[in-house]
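Up next, subunit A:
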Amino acid sequence: MNNPLLSVQNLSIEYVGDKTDFKAVQNVSFDVAPGEVFGLAGESGCGKSTIAFAISRLHKPPALISGGNIMVGGRNVLDLDAAELARYRWSEVAMVFQSAMNSLNPVLRIESQFHDLLKRHRGYSKAQSRERCAELLKLVDIPADRMRDYPFQFSGGMRQRIVIAICLALQPKLIVMDEPTTALDVVVQREILQRINELRRELGFSVLFITHDLGLMVQFCDRIGIMLGGKLVEQGTAEQIYHQPQHDYTKKLWASFPSFHAPQPERQGSPS
Partner candidate 1 sequence: MTTQPAIISLKNIGKTFHLGAHQIRGAHDISFDLHAGRTLALVGESGSGKTTCARIIMREYIADSGELLFNGSAITDNSPKGLKQYRKNVQMIFQDPFASLNPAHTVDYHLRRPLSLYQGHLKGQAVTDKIHDLLTQVELDPEIVAPKHPHDLSGGQRQRINIARTLAVGAKAIIADEPTSMLDVSVRQGVLELLNRMKRDLGLALLYITHDVATAHYVAEDIMVMYGGQILEWGDVKAVLSNPQHDYTRMLLAAVPDPDIRFDDPRSRLEPNAVNRVREQAKLLHPHIRSAGPNHFYRHIDG
Partner candidate 2 sequence: ETILTANIEPATTWVQNFNPFNQTSARQSTSDFIYEPLVIFNRFDHDKANYRLAKSYKIADDLKSVEFTLRDGLKWSDGKDLTVNDVVFTFNYVKKNPALDFVSIWNILEKVEAVDEHTVKFTLSSPSSLAVNRLIELPIVPEHVWADIAEPVTFANETPVGSGPMTEITRFTPQTYDQCRNPHYWDAENLKVDCFRFPQLSDNNQMLTATASGELDWGTSFLPNVEQTYVAKDPDHFHYWYTAGSMVEFIFNQETANADNKKAFSDVKFRRAMSMTLDRQGMVNVAGYGYPTLNEDPTTFGQVYSSWTDPKVLEEFGKYTTYDIDGAKELLDEAGYVDADGDGFRDNPDGTPIKFDIIVPNSWTDWLDTVRIAVEGMHDAGINANIGTPEEAVWGQDLITGKFDAAINSIRAAALPYYPYQQAFNRDDVGKTRFTAQRWFNDDLSKLLGEFTNTSDMDKQKEIMTKAQRIVAENLPLLPVYNNPTWYQYNTTRFTGWSTPDNPFVNPTLSRQNHARLLHLLALRPVK
């Protein structure tokens, strides 16, 4: 791929244990092009979040990046020093976490969760932050006058949308979404992803989308990588993954996915 926005190269990540180490990510490589939605699928514990964390360099001991590079916009993220890292985070890569419920600070008003970010990266005053906050909330269909509320006063779907608005605040080139909608209803989930899709079209950022719902993934992503036990076992366009799955594991995943839209696909493999 020419000039990928994100290029993960031979990434290996371990969790250091008391006696032995656990290799959570093994030699994973993939690229994400500007404006592209790249999906990472795989079952629980296969290392998806571990990769997502590494991209923002959020890991803490005992996680250990034991090999590989993460290139964003041509720079190796792993080589950034503390100051560069602070600048890099969120302004280049923003992130939506697994649970919408808990990724907003429960004791801070929504506006101050925008403000601390904007102040840090842009040096905004309170008034400026408030103005920007209003704009952003409008983008995700939340009335701007609610910015003085606390997170617990919003429903789960609204909270997730607020997080997305915060993600957009610095106009990052990449947004990492780690199972952003698992806790939500299908309808809400659809509304949110639809909104993200529109915003992506509008603003041109790329998305790294993590989920274990293959159907949703094919619907939303341009390209998809399938992970199994820390390894990236298959990678291709959504089309390919859906219609011509190569790896046995991918096939098995499809088999266990009952779709009611399409006529039932022939089931391969036996249910476990």
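Candidate entries met the following condition: all candidates are chains of the complex that A comes from, given by their letters.
Worth pointing out:
In this section, a residue touches a chain if its C-beta (ideal position, glycine included) is under 8 Å from a C-beta of that chain, and two chains touch if they have at least 3 such contacts; residues count from 1.
Given the structure is predicted, the values throughout are model-derived calculations rather than measurements.
Touch with subunit A in this complex holds for only one of 1 or 2, which is 1.
Those residues of subunit A that touch candidate 1 in the shared complex are 43-44, 141, 156, 184-191, 193-194, 197, 212-216, 218-220, 238, 242, 252-253, 255-262, 271-272.
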